[in-house]
Structure formats: structure tokens, C-alpha cells
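For this view, one protein chain was removed and the others were kept in their places.
Order as written gives the chain letters A, B, C and D; numbering starts at 1 within each chain.
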Amino acid sequence: MTTFLELLVNGISVGAVYALIALGFVVIFKATEVVNFTHASLLLAGGFLVAKLHPALGFWLALAAGVAGAALVGALIEFLIIRRARVGSHGVLAIVTIGVDILLTTELTREIGTDVLALGDPWRDQVLHLGPITIAETRIVALGVAAALITAFLLAFKFTGWGVAMRATAEDAETAALMGVRLGRVSLSAWAVAGALAAIAALFLCVFPTPGLDRSTTAAAMKAFPAAILGGLDSTTGALAGGLIVGVTEALMSGYQSQLAFLGRGIGDAAPFLVMIVILLFRPAGIFGTKELARV
Amino acid sequence: MAKFGTRARIATLAVLALAAASCASDKAVGGAPATGGDGVKTGPGVTATTITVGVVTDLTGPYASLGKSLTQAQQLYFEQANAAGGACGRKYEVIVRDHGYDTQKAVAAYTEIGPKSAAIPQFIGSPMVTALKQRIDTDKLLTIPMAWATSLLGSRAIQVTGTTYDIDMINGVDFLTKEKGIKAGDKVGHLYFEGDYGESALNGSKYAADKLGLEIVEQKIKATDQDMSAQVAAFKAAKVKAVLVSVGPRQAASLVGVALAGGMDVPFVGSNSAYSPQLLGTPAAPALLKDFYVMTAGAPVSAPMPAMQKLVADYQAKYPGQTLDNAVPTGWSAAMIVDEAVKKACAAKDLSHEGILAAHRSQSTFEGGFGTPMDFTFFDKPASRASYILKPDKAAVGGSVVLKEAAVSDLAKDYPVPVG
Amino acid sequence: MIPELVVSDVTVRFAGLVALDAVSFTVRPGSTHALIGPNGAGKSTCFNVLSGVYRATSGSVRFGDAELTASRPHQVAALGVARTFQNIALSPRLTVRDNLMLGRHRLTRSGFVSAGLRLPSARREAVRHGARVEEIAAFVGVADALPTPVGLLPYGTQKRVELARALCMEPRLLLLDEPVAGMNSEERREMADLIVSVRESLGISILLVEHDMGIVMRIADSVTVLDFGKRIADGEPDEIQRDPEVIRAYLGDIEESPS
Amino acid sequence: MSRRSRWITLGAVWGVVVVAAVVAPFYLEGFWLQTGLFAMSAAVGAIGINLLTGATGQLSLGHAFFLAVGAYAYVYLSTDVGLPTPLAAVVAVILAGVAGGLFSPIAGRLKGAYLGIATLALIFGGQHVLFNAEPLTGGYNGRAVPPMELFGFVFADSPGLVLLNVPFGALERLWFLGLLVLAAAAAFARGVLRGRPGLAMNTIRDHEIAAGVMGVPVARYRAGVFVLSSMYGGLAGVLVALVFQRAVPDYFGFLLSLDYLAMIVIGGLGSVAGAVIGAVFVSLLPQLLTRYSDALPLVAEPGSGGVSPAEAARILYGAAVVTVVLFLPGGLLGLATRLRRVIPRIKELRWPNSAPAPASRR
């Protein structure tokens, strides 16, 4: 039971971090209908900046710089590439983002080289004991920050001018433009927000219990794909649900892999994707996604 | 109709070209290994003035850190060897190919440099070497894999240096029972990578556990897994008294960090690939310094041997500011093994692949200046069964110091090593 | 040979909005039937139901013995129901010939294997149907454009290609969604003549959605008027023209609108 | 006149290509032959994914899985079941198709990016199986691939064979097998694309609803193309296994799938020639850079620090993908076509006296 609770809490906190990544993914999709495969490199960029800057600036300033840097990278991708790509299908734009991702990831991993970079966070390896459960402080912070950010995000989406502009654009870009919404700014801000969220996610993916940022950190970003899809690509609530489902599935499957030996060792990695397939079989647009109505 | 005519013409052209092809090709059968002016029989990779050695390594993949240290150490070795006059009146030339831990690229690299190399003093990645095992054997190309899985044994051309992972783990379990109070009936966790590194190691721990009446609690992970919380939870739930670690440095750091933070205060014994001095800069450092041990066949760079101290000094002079880890002496001695084989082959006036290989396999007590003596005359057994026990140490060069000198445990002595 | 199309009590709702409200009408075999009404009256929705693109919330559409409301678009097509689109729905990068050959899809059989291996059966089929495609292209007046990618053609020609593609299906019922929209008078007249030629030559039923009342009055045998999702009139063109309900739907309530 | 001269030009170009391909194994060293063979296998796989992504508009990131099915099925069937190797290869390709078919509930219903991400499950699920089903797959280390044997002729180094004074080892022999397989695969795909199915696929991509209304069963077609494309993947897998002589699970990962997408975008979406050009570009680039790293500016020799050839290759082809989409719609193939249109014009300018080519249309 203790093990179960511990795994569950861990799963939820990691899931919250996945939700942050998935949220960025969803925001970009809503604003520009582009499936953004550069997310892994945005994440790496944010983490890299924090790791490189914290000895000089201290952790908090470095974090701010990392968030700003990743947001800038996101914005630049939008401004220099996405906006200029005159292609008919969004599928091809998705492939462009794959190209950008290959470029950025290669360069960043080259910069990171063979090092394992610490991010200099203030929580280090502290743990909390909640009854019989032990959980890393970073995880609690991650859960808190993710919950706060997601709440703030949902509120902003609902109540700020930016949020209204974003939702209006997502629903009907041309009509939003008729209202005076500058679509370029909306999509630029979506990419920047996605970058910032990815940088914060990077922080929590690279601190204790993982030893630090290195070239393999991108692998974690892959988990955001099933999270975003199974929640529904165009739903912010979906991103949250998807992230949690993926995190909990992964944690439970890894934790109980001895009992689940018949599924093969290391099922934790594949499980989120299998869950995604099962959900897509029943709901092709994801749990909270909207089905598109054909117009002729 | 016109189409058919064109096709026929193309076909005719092709046949003509084919007929002409043989005349000018470099590939035309050139004959057997030649004998040079100095009476030394030469083979691929050897000319009158040079001996080419090929390095197939990982500089951009998951083992980039290992690959970098090994490659730089070997470049240093051959540079110094050349400065000292080379071997057999010839200078060494090193070709480096990076495969980024991609088997296809490794196969491509071997296809490219195999035919131009006299020996391969470094080949990273057991899946890559396994994939090429047959070809390496057919080519009789002396190859030193930088992986210590038992699956690499049993090939005459492939020389696994030192111990294999299973032997390290047997010696490690032995250490746990003798020094850390583990006794029959206790549970011992083993965290290992999928693949033959982890599985070789698991073989060893299972053997030792079987002999000593322990129970092994297995947790298998992938190289991409980063967070070991779930695994620690499982070990804790099983109430293990110690944990064996046959994973990468990152996973090891996460494991000990989480375990210690969660109040799981047990000794950890790692394979030689589970530790890297870079970890001492991460939050896991205190946990690593507390109760973590590394089993390895080669002496660490901090070992107080004259040869080692010279190597450390030379390396630091050549590569200032670069990480100095235990892979440096490993790479260095592998280069030395090749150099010795070439020198012996030179004495026998045969620098063909077969000549170098035969010379290599005639050595039964190779001693490279540091570490344990190795026996190269068998190829279905590890070259050594003695493991050092190291302990992480922040102050030491290379981040670790010898806790116990190399020794062969009784268990390891009688252990039948699985081959292939 | 050509069956009757019977639309009875078809209702379509989208998210609370009623797009079609218990609409019924019948297209007699071999007749030209027009469906008219102001923009947004539900004509396109009706077409989408008939061609299997939308599913009706209730009601039935029978074409002979077949029930169309339960069918997917390709099943409707298999019954010999062809349609054109209001906004051109051709593949712009393919040539006119290729677009028309797609129209032969339901009449041809060659699959991945026979096409891939270029089996004699596939070649024979391609030749036979290629000849028919040329015939139809000539009939519609786009023979010159056969090797040209559709995207490079002027709008009016593209509209004709749409019609040609539908004809390539050898339909028993032809649904035309605003065939003359966006054309000038000359083009309109030609298209109207063409539609009449189609019916004269093939004797098939034609159901037509059109705004241009002139065209409708000249070529339709009967007319159904929709407004706001409801059928407000049904009958011969002459009756329809006199129907006060229809006049009001089109012109707005002149009496009420302040002068 | 113009028609005839076009035939002659076309004939000459093909003549050169065919002669070069036939003569290559007599001159090229093993490394280049191997690279060429990898490119051929990549071309087969790229043709397959171009049928799916380029021609039908369906994104797949799971193509590597089908290569794995092909490769492993070939090994299993020939080694464990004991089928003759050619039969094993054929059945392996069919099995890859079956695997694609099993995915059809997803492949038929989802489209675009949704399908792309859904296919990631094939990669991760597939690798999980490859690592765990050891009796079948050999686990982490994979399995040795038995050489192909056609009518008693073995595609391996031994028994030795010397042809026209050149030793003919496995690579030289496989070269011709690879050429044949690629030519057949390309011809088949061209037939499909130009025939009835190709038109249906293109229309599904351009206007899904129009395709349905024209009588194309859209979901069934999507699933069908997915199966066909999986079979191409399977064939590429068999080929790559034969060249490799080893099947290892690591190879069949996410990055391989990305490579395939890069190939078709760089080469040109939707056509057979585009897929082949892209495959050659992406396969050759890293090898060229590695081989000539010492001669190239900005690219460092491995082990010397700086941008390694492998990294340079990835950066270059990542940039190529972006550049092609931004500036070269139609890919390298489109560029070639455009050049072909420009060059005759230049010729006309240069020889104003030569009779102008009569309009060839009509």
C-alpha cells in the first residue's frame, strides 16, 4: 500500500510536469494548428541555459533567463520559419518542425557534450516524509508549480484579453482577425509561452531524483506526445489529464514491473503509448478533443 | 517501339561497360600479403612506413564521455610511441570513426576502416561488436572491445581486457558478505540495463547469490530512464539489504540519491560503467560518497603507481582541463596491448592480420604497468578474474580511490564463465 | 431503370441548431428538379445528407430500394449518385484527365496489385475508360485541357471539369451544387445548355441547387423551395414563381420594411 | 523532332545511370558499396512512406517498426522455421503488411498529425517487444541474418567468387540484388501512383470528402495504403538486414522514422523519384562528411573536438528539411524539374538559329 501511494504521488508529480509540456504543445496547436515536434529541443534549450548560467547568476536569475531564453527560441522559430512557410498542409508544417528539432537538438547536445549538468536548484536532495511515504521535495515543488501554472493558465485563457484572443483565433482565425486581433502576435505568443513552459518542465525533469541535464533529457519530452494526444490536441484540460495519465501509468508500470513480468521488463516506457492507442480506438480525437465537422 | 530500342541499346551499353570494367579497377585481385624491403610480411593497414590502427568509438552518443577519454588516451599513447621511434620501423597512424552508438554506422565504419587497419585498439559497444563478430573473426583483425560482456568471449580475434561484468559482480557480492554483513537469506537488489552489459552482470550476481543463499531482487531499466524513484520504492518494498548497480552513471546517481534521501541506508556496489566522476558535481554526490563502491579490473587514475602518475601528468599536459577518469588508463592499456602485439609480430617478421593476432595470443602474462596481469592465450575465458574495489572520492584525480587492491574471490575462481 | 429519389421528413441538427426541419420532396425519374432558397436555407446541408457526407438526425432518403441515410459517401456513389461541389473540390495538382479518371473509380476495379504490376487487365481498363473520359471531356468542352493541371485553369473551366468528373461516374442521379455560381452570363448560358444536353443525352435525374432563378425556371421540371430549414413550397416553376411565401422569402417582407 | 530528341535525351540519361549502376561494384570499395546498399534500402522504405505521407497525406512516425518486422521476420523464418531464404523474405514482407493491417483501426480512422503521434506507439511498443521477446528477436544484441540464397547462389563472402578479375563478396553480390529490388519497388509504386489507386490516394489528400463522394472508400483506402506502405517498410527491413548481416533492436528507433520523413520532404513529396533522391541524399550525406572530414571546412575529424561529421550531417539535413519547405516546394525533385524547364530555354537563347521546338502540347 505504501509503495502504491508512493508510486502514485510520484506519478502525479511527474505527470504534472508532463502536463506542462503537453500544455505548451496544445497552446501552439490551438493558435496555429501546427503539431510542434520541436518541443524536445525547446526543453533542452531552457534546461541548458539554466545549467550554464546558474553558477554566475544564481539559481533564480538563471531560471528566469532560461525561461526567457526558451521563450525566445520558441518565438524565433515561429517568426523565422513557421510564419514564412507557405505550405498547404499542416502535416508538412509538422515535418518542418521535425527538421528544426533535429537542428536544435544536434547543436544543443553538441554543446552539452558529455557532461551531466547540475541546475543548481535550492531543493537538492531533500525529501518529505508524509506518514509512511517519502517523496522528494522537488516533486512537491513540481506538483505545486505545475498546478499553479496550469491554473494561472486556465484563468488567463478565460479572463485575459490575450486568452480571449487566443481562443477566438483557435475557433475562427479569420473572424478573430476581423476583430482586430493580430494573428501574428497570437501565434508568436503561443510559441513563446510553449517555450517558457518547456523550460520550467526541463527544470523539474533535470533536478533530483534525476542527476542533471544531459543529452538524453530529450527522451523525457517524448512523453508529452501521448499526453497531448490522449487528452485531445486542442484541449487545455486534456493536456492536464493526459499528463497525469501518462505520469501515473509510467510510475505504476515501472514500480510494479516485477509483478507485471509477463508484459516484459521496462514496460514503463511503452505503457503510455499503449494507453494512448487504447484511448484513440474509442475516441479518435482524444478524451477532451473536439471532433471536426466537415464543411463542404 | 522507340522505347524498346532504347532499352536494348542501354542493355548493350551495360554489357560493354561490364566487360571494360575489370581492366581499370583498383579492386582487381592483387594477390596475397606482400613482403616489404625489410623482410617483414605485411598485410592490410601496414605499409613500408606506417601502421594504421582503427578506432571505432562513440563520441556523439550515450557513451560519448567514455569514448572521448579512451580515444584521447589512445591518441596520446600512439603519439608517444611514434616519438619513441614507432614500431617495426614504422609510425602509427590512428583513424577514428564515431558511430554515436548506432549499429548501422558502426558496421559502416568497420567496412570502411577494417580493410585499412592492422588492429582495432578500441571498439565501443557490445551490440556493435557482436554484430560484427563473424566478420572480425574472418578478417583475423585484432580488436579490443570496450565492453566487458561475456557475449564477446569466444572469438580469437576479439580480446576482452580484464574481467567481465559477471566476475566483477561476483567479487562484489563476495565483498558485501565479507565486509557489509550480508548473510544467507538476505535479499540483494540488482538494478541493471537491458542488454548484455546488464544481463552479464545479472548472471554473475545470480551465480553468487545462488552459492551464498541470497535472493536477488531484479529491476531492469532502459538507458533512457532517468528517475529511479519507482525502482527504489520497489527495492524498499522488498526490504533489500544491499543493491548491485549495473547501469549508467546517471541512473546510478539517481538510485543512490533517491535511496539515501528516502532513508534506505544500504551499501551499493556498482559495475565499472556505473560510475563517472562528473556525478560528484550533482546533488547525488553525498549519497555516492557515503556507501557506494565500484568494481573494476583496472586500477584507477589515482592509484599510486609510477606508470599511472606519468600517464596522468602526460594526459593533463596534452588535454588540459579535460575530465580525467578511469577510462584513460583503460584506453591506454588497450593501446599498449596492440602495440605489444605489433612489436612481437615484428620480431616474427609477420605484420599480417594473422601475424599480429598470433603474436598477441602468445602472451600469457601481459602486464601493462598498472592493474592486474592478463592472460591472452585463451579466448573463451576472461583475461583476468581480479577486481579492484574503488570508492568515490572528491579529492582524488579521476574521482575515486582504491579501497581494496585487486583480488580474486573464491567464488569467482570456480565460476564457469558463459561464452558467446 | 432510373429509380425515384424520395426524401421524407429529413431533419438535421447541429449542436442545437436545426439546419433541416422535416423536409420532404421527390425527384421523379429522368426529371430535372431544383432546390432553391436563400443562402443558409439548408440546401447544402440537404445535399450533404443525400451524398452521405452528413448523417440525418431523423427521416429517410430512398433511392429506389436503397436507403441513403444509412450509407457512407462511397456507398451512395456506388448506387450511381454523383455530385458536384459549390466550392470546387478538384485536386489542383492533378491533370484534368486524372481528375476525370477518378470519376471512373466506382466503375473500375484495378487495385494496388494490378495497378502496381500493370497487369493487362489494369491496362485494358485504363484504355477503355480513358477513351470514355475523352468522350465526356469533349462533351463538356474541356478536351483541350486534359493534360493541364486543374489548378492552372480558369474558374469557369474548373466548374466544367467538376461537372465532367461527376458525369464520369455514369450517374443515375446527378446532384449539382450551384453549377453556375460565379460565372458570367455567357458561361451561365453555356452551362445551362450543357445541363439540358446531359439530361437529353443520358435521361438521368438531376437535382440542382441554384440561386440563379432564371436558370432554374428555364431548365427545371419541378422546384422545391427551402427557407430557414423548412420546405415552404414545392411544385412546377410557374406555380413557384407566383407563390407569395416564396416571394417573401427572397425579397424580404417589403410591406414590413420601412421605406 | 522534339519528341524524338526528348526520347534520346531520356535514353541517354537512363543509359548513363544504368551503366554506372552496373559498373559500380567493379570499382567501388566495400564502404561505398555498403553505403550504396543502405541508400537503396532507404529508397525502398522512403518510396513506401511517400505513398502514405506524400501521396495520401497521412503522417507516420512509426515506419521504423515495419522495417523491424521485415528484418526480424526474415531472420526468424529462415533460421528458426527453416524456410528457404527467398520465401522467408517474401513472407516477411507480407508479415509487415499484416502488422500494418492490424494497425488499421487506427490508420483508417485517424489522419494527419494525430495519426503521426499515434504511430509513435508502434515505435515504443515495437521496441519493447524486440527487447523482450528474446527467443524470437535475440533481445538487445539482436540476431545474425542468414545470407540470401537464390537458386543455389549465395549472397555472402563465401564461397569466394571472382568476376572479371574482381573478387565478388557479399556486398558486390547484394549490390545487384538491391538494384533489382529497388527497381521493382519503384516500378510497382509508380504503377500504383499512376493508376486507379494513386488517383484515389491523391484525392483523399487533397479533398477527403470529394474522394468519398466519388466512390472512394476513404477509411479502407487509408488503411490499405498504410498496409502497402508497411510492406515497403518490411522490404526495406529485409534488405537492410541482408546488408547488415545482423538485426539489432536499437536501430529501429524513432530517429530512423524521422530520417525517412526527412528523405521524402527533401526529395519531394508524393513521387517515387523524390523518395529515391531524398533517400540517397540522407544516406550519403553523413558518409561523405565522415569520409572527407579532413578536407572540409568547419567539420572536424572525429575525436578532435569541434563539429563532428555525424553532427554536421544531422545539422545539414535538419536545415535541408527546413530550407526545402521554405524555399523549394517540391523538394530536390521539384528543383530538378524546374532546372529542366530552364535549361532548354537557355539553350534556345544560345542558339537562336536552331529551329524552335514546336509546342508539344495537344
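The definition used in the following text is that a residue touches a chain if its C-beta (ideal position, glycine included) is under 8 Å from a C-beta of that chain, and two chains touch if they have at least 3 such contacts.
One rule holds for everything that comes next: contacts and distances are computed from a predicted model.
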Chain excluded from display, named as in UniProt, from "ABC transporter ATP-binding protein", "Na+/H+ antiporter subunit B", "ABC-type Fe3+/spermidine/putrescine transport system ATPase subunit" or "Heme exporter protein C": "ABC transporter ATP-binding protein"
Chains shown that the absent chain touches, full complex: A, C
Among A:179, A:261 or A:281, the residue in touch with the chain that has been omitted: A:179
Contacts of chain C with the absent chain, listed as residue ranges: 15-17, 38-41, 107, 132, 135-136, 139, 141, 151-152, 154-155, 167, 170, 178, 181-185, 188-190, 192-198, 200-203, 211-215, 217-219, 228, 241-242, 246-254, 256-259
Missing-chain contacts mapped onto chain A: 161, 164-165, 167-168, 171-182
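The working rule: only the chains that are shown with their structure count from here on.
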Chain at the geometric heart of the assembly (C-alpha centres): D
Remotest chain, chain C as reference, centres from CA atoms: B
Inter-chain centre distance, chain B versus chain C - centres from mean C-alpha coordinates, in Å: 72
Geometric centre distance via CA averages, chain D-chain A, whole Å: 33
Junction residues of chain A - those touching two or more other chains: 110, 265-266, 269, 294, 296
Contacts with two or more other chains, residues of chain B listed in rising order: 60, 68, 194
Residues on chain D engaged by chain A in the complex (per definition of touch): 53, 57, 59, 105-106, 109-110, 112-114, 116-118, 120-121, 124-125, 127-129, 131-133, 205, 208-209, 254, 258, 261-262, 265, 269, 307-308, 311, 314-315, 317-322, 325-326, 329
Contact set on chain A toward chain B in their complex: 2-3, 6-7, 10, 14, 109-110, 113-116, 118, 121, 124-127, 129, 134, 136, 205, 207-212, 214-217, 219-220, 251, 254-258, 265-266, 268-269
Contact set on chain D toward chain C in their complex: 188-189, 191-192, 194-200, 202-203, 205-207, 209-218, 224, 228, 361-362
